[in-house]
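The complex appears here minus one protein chain, its other protein chains still in place.
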Amino acid sequence: MPLSIYLNVAIGGILTGLVYGLMALGLSVIFGVVRVVNFAHGEMMTVAMYIVIVLFSAFHLDPLVMLVPVAAAMFCFGYVLQKGVINPFITRPEHSQFLLLVGIGLVISNVLLIVFGPDAQNVQVGYAFDSYQIGPVIIDATKLYAAIGAIVVASALYVFFQYTRLGTAIRACADNYTGALVVGLDVKHLYALTFGLGLACVGAAGTMLLLIFDVTPSVGPAYTLLAFVIVITGGLGSMPGALIGGVLIGLTEAMAGLLFNPSAKSMFSFAILVLVLLFRPQGIMGKRTA
Amino acid sequence: MSALLSVEGISKRFRGLRAVDKVSFEVPEGGIFAVIGPNGAGKTTVFNMIAGVFAPNGGRITFAGERIDGLAPDRICRRGIGRTFQIVRPFPALTVEDNVMVGALLHRRNPREAKEWVDLILDRLDLFEKRHQLASSLTLPDRKRLEVARAVATEPKLLLLDEVMAGLRPTETDRMVEVFRRLNEDHGVTILLIEHVMRAVMALADRILVLHHGAPIAEGPPAEVVRDPAVIHSYLGAEDLS
Partner (left out) sequence: MIAHLFDGLPRRTLLLLALLLLIGLTAPLYAGDYLLTVLVVILYFAYVGQAWNIMMGFAGQLSLGHALYVGLGAYTAAALYVHFGIGPWIGLFAAVPIAALAGAVIGFLAFRFRVGGVYFAILTIAFAEFARVGFDHFGWIGASAGLFLPVKQFTHNNLWLLRGNPTLFYYVLLVATVAAFVGCRMLLQSRVGYFWRAIREDEEAARALGINTFRYKMLAVVISAAMTSFAGVVFAFYYNNLFPEQVFNIGQSIEIILAPIVGGVGTLFGPILGAFVLTGLAETLTRILEVVGVDLPGAKQVFYGICLLLVIMALPDGIWPWLSERFKLTGRPK
């Protein structure tokens, strides 16, 4: 096969990977601060995706335009969920939290199944088949826009955490829960904010992803798993790690799909996960916990 | 009497911090040896090296004639060293009896065979009445006794006690001292203890080692050590008698 095909597929994989990275970023942020392992992450993303589908068929708004409102809606959902349901579980044993979210995920994906049915749905945007050509390389417009959207959102998040007062307060909570309390920070509120932000990421990522893939109610668990693979590979709690992990996984999946069997591509992601868990559990960018 | 435990020049560094700096001492069989010193002096680190939690960066540890530095904690226990933890770690969802049973089963094939031994230990440590209570429902002094009972159940030749008296009232301290004296005199268990409660140290120890900033600053019989000026300066504090 000519080199340009490899290049095209690789670039497509990297672009998609950036969107995956944004999704995983949400998971990483939630874990890094609230210390909750959101096992319903992918399911929550499918909620966002279906919101986009509904709005698109009603108002024909481009997903890129819907990015902000959908992210905002997911933020509210996340805030309420954390404050109302998840908060008492922070002090409970790990597997309790885990199972709580498994339960939430189970309910979400099956309610979606009941409401929307099992058939795949997508959005048909005007530029669905456009592409840009740079030399021998062909880049899909949808993937490009999605990746740009992901980078913009991720950057905004980074700026928020590094340079705003609220962001710094949240980072303080992550570093030292008791210390934050002593200093007078309303930790519950900040946790809820963070969860909201995490789900906003997921909402944005879902909106972007709809430009590239279809959605069915059952993709939720698959994306949850993918998010975990990415976050563990990149480093739990590391923001750049999530994006790097996302790109790595996106690239691997794309190349595996090209070189081997498209349906076997997830096997490579799992192989990477196992290797990381065994040999470098803190991930590429993670720090070893003391 | 020959040395049961021989610690030779062990050191431990934690990323630039010298926690323990060339500590050596010997504990004779049947003796009671105490390690004291201000907080952060490296006492628990020494213990953790003997108990196998981590290996020393240098030096040797010999027990009953064989080297044990670097061995895993469970192997060290099987060789005959039992330990308690500074912050007690009972098995919360198990009863007092079951907690001790876990220790007793190390050298016994099944719970039925071990029952008599478990009951004996519970009785000696004043826990027999509470044997059906959940460990999580015990008071602190009882938990400390449970911690000791469980370690003793493994039939150690050497017992490592990490600040067992902390938080106990004087009467409870005296009770514990009595328990350890009996363990040592009647059953020949060698004891190595870390302690801040001087009342217990003076009552029990044959010899004391004083650590400061990870290094030894005095060693000897209790009466000598407590009068040593370096020890008084760094740890015990002096009354101005002039």
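Going by the order they are written in, the chains are A and B; count residues from 1 in each one.
By our rule, contacts are C-beta pairs under 8 Å (C-beta built on N, C-alpha and C of every residue); 3 or more make two chains touch, one makes a residue touch a chain.
Here the structure is a predicted model, which means the values were calculated and not measured.
**Student:** Touch partners of the unshown chain, restricted to the chains that are shown, please.
**Tutor:** A, B
**Student:** Using the touch definition from the top, which of A:94, A:130 or A:175 touches the missing chain?
**Tutor:** That would be A:94, which touches the missing chain.
**Student:** Can you name the residues of chain A that touch the chain not displayed here?
**Tutor:** 37, 92, 94-96, 98-100, 102-107, 109-111, 113-114, 118, 217, 221, 225, 228-229, 232, 261, 263-264, 266-267, 270-271, 273-274, 277-279, 281
**Student:** Can you list where chain B touches the absent chain?
**Tutor:** Its contact residues with the unshown chain are 51, 72-74, 77-78, 82-83, 85, 89-95, 98, 101-103, 105-106, 108-112, 132, 134, 150-151, 154.
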